[in-house]
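As you look at this complex, bear in mind that one protein chain is not there, while each of the others sits in place.
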Amino acid sequence: MRYLPHTDDEIREMLEVVGNRDLDELFAGVPEGCRRKEALRLPGPLTEWELNEHMAALAREPAVSPDYQVYLGAGSYEHHIPESVSYLLGRSEFSTSYTPYQPEVSQGTLQAIYEYQSLMCRLLGMEVANASLYDGASALAEAVLMAIRITGKGTVALSNAINPSYRQVVRTYLSPTGYAVKELPYLQDGRTDMTSVQGVTDLAAVVLQSPNFFGCVEELQQGAQAAHSEGALFVTAFSEPLAYGLFKNPGGQDADIVCGEGQSFGMPRSFGGPGLGILAGRMAHVRNLPGRLVGLTKDLDGKRGFVLTLATREQHIRREKATSNICTNNSLCALNAAMYLASVGGTGLRELALLNRDKCEYLKRELTAAGFPVTFSGPTFNEFVCELPSAVHRRLLQKKIVAGLPLGRYYPELEGHSLICVTEVRTRAQMDTLIKELRS
Amino acid sequence: MRYLPHTDDEIREMLEVVGNRDLDELFAGVPEGCRRKEALRLPGPLTEWELNEHMAALAREPAVSPDYQVYLGAGSYEHHIPESVSYLLGRSEFSTSYTPYQPEVSQGTLQAIYEYQSLMCRLLGMEVANASLYDGASALAEAVLMAIRITGKGTVALSNAINPSYRQVVRTYLSPTGYAVKELPYLQDGRTDMTSVQGVTDLAAVVLQSPNFFGCVEELQQGAQAAHSEGALFVTAFSEPLAYGLFKNPGGQDADIVCGEGQSFGMPRSFGGPGLGILAGRMAHVRNLPGRLVGLTKDLDGKRGFVLTLATREQHIRREKATSNICTNNSLCALNAAMYLASVGGTGLRELALLNRDKCEYLKRELTAAGFPVTFSGPTFNEFVCELPSAVHRRLLQKKIVAGLPLGRYYPELEGHSLICVTEVRTRAQMDTLIKELRS
Amino acid sequence: MTQFSGATGLVLNEPLLWEKGRKGRCGMSLPARDVDSVPIPEELVGEKPDLPDLSEVDVIRHYTRLSQWNFGVDTGTYPLGSCTMKYNPKINDKQARLAGFAGAHPLLPEEFCQGALRLMFELEGLLAEITGMDAVSLQPAAGAQGELTGMLIINAYHASRGKRRSRIIVPDTAHGTNPASAALCGLDVVKVKSNERGIIAPEVIDRTMDESVAGIMVTNPNTLGLFEEHILEIAGIVHSRGGLVYCDGANMNAVMGMVDMSATGIDVLHLNLHKTFSTPHGGGGPGAGPVCVRAHLEPFLPGPRVIVRDGRYSLSEDSPLSIGRVHGWYGSFGIMVRAYSYILSMGPELKRASQLAVLNANYVKERLKKVYHLAYDRPCMHECVFSDRSLKEHRVTSLDVVKRLMDYGIHPPTVYFPLVVSGAIMIEPPETESKQDLDLFIEAMEIIAEEAASQPDLLRSAPSKTKVRRLDETSAARSPCLAG
Partner (left out) sequence: MTQFSGATGLVLNEPLLWEKGRKGRCGMSLPARDVDSVPIPEELVGEKPDLPDLSEVDVIRHYTRLSQWNFGVDTGTYPLGSCTMKYNPKINDKQARLAGFAGAHPLLPEEFCQGALRLMFELEGLLAEITGMDAVSLQPAAGAQGELTGMLIINAYHASRGKRRSRIIVPDTAHGTNPASAALCGLDVVKVKSNERGIIAPEVIDRTMDESVAGIMVTNPNTLGLFEEHILEIAGIVHSRGGLVYCDGANMNAVMGMVDMSATGIDVLHLNLHKTFSTPHGGGGPGAGPVCVRAHLEPFLPGPRVIVRDGRYSLSEDSPLSIGRVHGWYGSFGIMVRAYSYILSMGPELKRASQLAVLNANYVKERLKKVYHLAYDRPCMHECVFSDRSLKEHRVTSLDVVKRLMDYGIHPPTVYFPLVVSGAIMIEPPETESKQDLDLFIEAMEIIAEEAASQPDLLRSAPSKTKVRRLDETSAARSPCLAG
């Protein structure tokens, strides 16, 4: 086996040093009752070539570009990924190293994550961002727990227009500890009704997603006011951070904690994971922030360098008193996002965001004209809801077009509506084909 | 354009330093008559995404595994390539550096090429191998010229069973200088008739390929005797070096110069190029060897290091008196071969070679049984000639099977015969399918 | 004389991203605009993002240089305890990049993603076979999330029987994530001490376990690299008092094919695919921390779950007892692809991997115990732990020792964990390290032990060959600068 370097001779030599007769004897200390009696019933070993064949067959099945046109967003987005980024990310000094606990041999990861933290702060208008969490959903759960810690209160108000999976994860995280969740309804325009926040007692946080699950841009400033006037923190979430290449960022609208999913920044959809949990906040709250942080410092000679810092928040130091249990995070995905943002740049990001919006507006207009009206009037970025009967949706599947996500399963009142996503990868020609198919 | 870093501001600043008003003025020295009048009529610029689409469409056309079964060898072989090798080869410190003229910042390439030279010597049983030539064909041309230089004679005897393209390249290289080429006929067993070497005057070299174009293993020791008894050098060529994982190597059979194509060692076929020209010889002849050489040395502190050496053979020092005009060679392909050989190892190479031969023998037997007799009785490695009418060959194409290379075009007397190659990538099941199709 | 790997050479400085570049550059190809631009309500538009503008070559050089400041498994021996830094096969990365996997949207209609669903279904089956457990959820994104999931399952189990048990037993050798996960789940941690042999004595559990205790978290093999020999008895006690046994299986690399985890009496187990199953650590993630349970806990697993009917795979969410989702989608699919590829590539030879990992650890232990103080002098599993006892007289710390190792071109072992060993030096030499590699490591450690006596300052000021020397962690924490 090419991954196992030991030759029989070497095994013999080593066993001699150890004082064992054979490999099995190494396990003499394992009680009889714990032993595995039969051999592992596993397929293989496959050669590299058999594996390639097998995996190619499996990978042939999922419906992907360019054979299929998939108008699905809903938290996972199809964006172009530069080959330069994929190449760099594949450099094994990045991919095969562990968490940078030993800074002298990890400055590459450390500087890169420091840069990632900085780029996130700049993009979101926040003071501090951690070195990543697992995904957008768990980032929201951690944000909510953080708000609970900071405020010492026990109720969180979640907009009903937050990605349903995210809300489920929040509930899972909160369920054993008895914190209460209040859901805020959405309005006709697809935005959240903030009036119901008023007078909620013991309110730790008000949480909005923007753009929200319907693709609508929320009025964050109002959300902040509503939250703050109740003495709660204002938490904002996102699943499409590219929107902040164009729209006002949450920090500029008085968000206290910002969290979300970073997959859009150069990560493939990869059937949902790994993604990137982004979490940012105020420096005043930094000791309540979960997850790793990289900080700037100097070495013995005064040279600039980076280290993991403020570790007293973390499980390996504080154990049950830590701000979170997170250890392994999604570091390589954070690096991926940083590489992507470095490539596209500030100027490019604005342009790319505009392109997403304009393409999306094009399809909105065309769908409306074709008799599939847009459901919500609120402004959107690259996703929107429109009426699209499920029979039509099914018919299009046969044409290798996935016309968005039917919403009935998530919002029964939106049966017959579809959440449609249009990013820069969609061409006008493709959208025209979709319209033609819809009209036919 | 993402490859051009200059902003308009920077261009202005730089033009100022240079003292020019605009970019065009930089070309003021170019005579009017030499100027290009119209803009370049080129397609594009394509975005990275348009390029991907365009290239994917082009690349969809060639017939490759696994959709097609291609029994073609004839100088280009389908072998498995470990992903570890592809990864390593893609590390840009290797791929984006220039010829290692500055050894202090090129030790990676230099040690690797020194290792390559060594592996080639060990495999072929020779004393010195150069750092690569373009391909097997030009390596043979260079070998022949080298023999001419060493012996001071002007005629070379080439076996007719040498790859026809290689012979054509030799003729091209020799044509202006008036050296004579004598072709040696092949025998019934597919090997070369050495008797016609006798008495050829002014003979610089006798050249055999082994395994030869028909896949037959030549009797090199006899070739050496025939050459040496005429006062000529014995040159051997190959297009499938994997054969030397199993068979006696040319050095052990008194070859003076050994040359060939190294594509089999981990390089994709890539529609014929780039490949790897291998050239090895005796130390006594090293000053007549063309191409670069890496040698072992020490640095100022006595540390081991490597440099390009014996450069006085080369064009950049000797100009018209150089042993060859070669400058850029196929260095990365040499590195590729070294990585491949390091991965497969000596033990593995023997096993892999046996597998090639045994699979090939299997198909030989099955074809014979199915009524497609093998043409030559000489021993073979992973290629052989059999009778296969061209109508049958054409019929199989429709089944996505390329049943070898029809030989009529190269050897009119072998019309209706096909050169079939079977490497380790072919499974018994695939060969059984081929036989079934042939029988149907 | 032995030639060690550590040397110095040209390594390039590189400024911070925003110290480079120039406004107006762009390192990425933007698609052609084929639609009109539509005016945007003024009040929505923000400032142009304050990110640097770079060319493609700027970006390439930036990260190429940064990468070279890192030490990875591909660079050299990486005997980091509790991390299983085994070789990460390149071919598995390639599988994860296949367009059909990398490009698959998680909400594709089921008939449009059979291959991906099947892979997940089969991987669950493979992990069940390897552990002996009955059912698996791949959803947790890392070990700690696996632990949390396990705790939630235990909680939900008790709740389903109308109980609320608020405490959990955690031994002092546990990884920090164990108590943190328990706390996240609202459980009070009852610490128990491991005994003089480095394992949990059943008597301690007998004294501690009562009706208020939800169960126990055992790491097996534990973080001292020792097999919890009394696990069956312990599980018996816990079960008899209505508790459940959680096993942290992050150290599974020691026992594949040798131990039947379900036979050890445990109810829930998590695995770290990024340790045992060779997926790359990525400088700290992403990972995957599947949870395996015995049949009685299957209804509590997070959903959605992949099921198969008539050869068609689909996602099912109808498990009313399920703890719910812990991930926005189905977990780290890209990591699953790699682990699945690894398991198929190894097949039953996984057992040999474990045997060789244990052989490696014992070999290192036997040879190094002559020069360092071995905390527990007995056969170990996949890792061994030394203390700083022999270092103290030279006023040298474990940290000094391992920093010095960098100068020999070897990555430091884990230090100061587990907490029960004074100045722990925790060495895990996975099966992909050859005897030659280990011999070099051992010799370097031996020389360092001598240096500790003869030239302690060499250790205290180590490393000397790295691009930066020891960094001021104190001031980094005192006045944190976390963004630029």
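The first chain written gets the first letter, and so on, giving A, B and C; residue counts start at 1 in each chain.
The rule is short, and it goes like this: contacts are C-beta pairs under 8 Å (C-beta built on N, C-alpha and C of every residue); 3 or more make two chains touch, one makes a residue touch a chain.
None of these values were measured; they are calculated from a predicted model.
S.K.: In the complete complex, the chain left out here touches which of the visible ones?
M.R.: Within the full complex, the chain not displayed touches A, B, C.
S.K.: Could you tell me which of B:N160, B:T309 or B:T433 touches the chain that is not displayed?
M.R.: The one listed residue touching the chain not shown is B:T309.
S.K.: Tell me which residue among B:V217, B:V385, B:I420 or B:L434 touches the hidden chain in the full complex.
M.R.: For the chain that is not drawn, the touching residue is B:V217.
S.K.: Using the touch definition up top, pick the residue from C:A7, C:V45, C:A295 or C:V308 that touches the left-out chain.
M.R.: Touching the chain that is not displayed is residue C:A7.
S.K.: Just name the one of B:V144, B:L184, B:A204 or B:V294 that touches the chain not displayed here.
M.R.: From the options B:V144, B:L184, B:A204 or B:V294, the contact with the absent chain belongs to B:V294.
S.K.: Tell me where the left-out chain touches chain C, residue by residue.
M.R.: 3-15, 20, 22, 55-58, 60-61, 64-65, 68-69, 71, 73-76, 87, 89-90, 406, 409, 432, 434-436, 463, 465-467
S.K.: Could you pull out which residues of chain A are in touch with the chain that's been left out?
M.R.: Residues 2-5, 7-10, 47-50, 82-84, 86-87, 92-93, 105 of chain A touch the chain absent from view.
Note that in this section only the chains that are shown with their structure count from here on.
S.K.: Roughly how far is chain B from chain C, going centre to centre by Cα mean, in whole Å?
M.R.: Chain B and chain C have C-alpha centres separated by 46 Å.
S.K.: Centroid of chain A to centroid of chain B, CA atoms only: how many Å?
M.R.: 48
S.K.: Taking the mean of the CA coordinates per chain, how far is chain A from chain C in Å?
M.R.: 20
S.K.: Got the chain B residues that touch at least 2 other chains?
M.R.: In chain B, the residues touching two or more other chains are 2, 48-49, 82-83, 87, 92.
S.K.: Residues of chain C that contact two or more other chains, please.
M.R.: 23-31, 56, 58, 60, 64, 89, 91, 93
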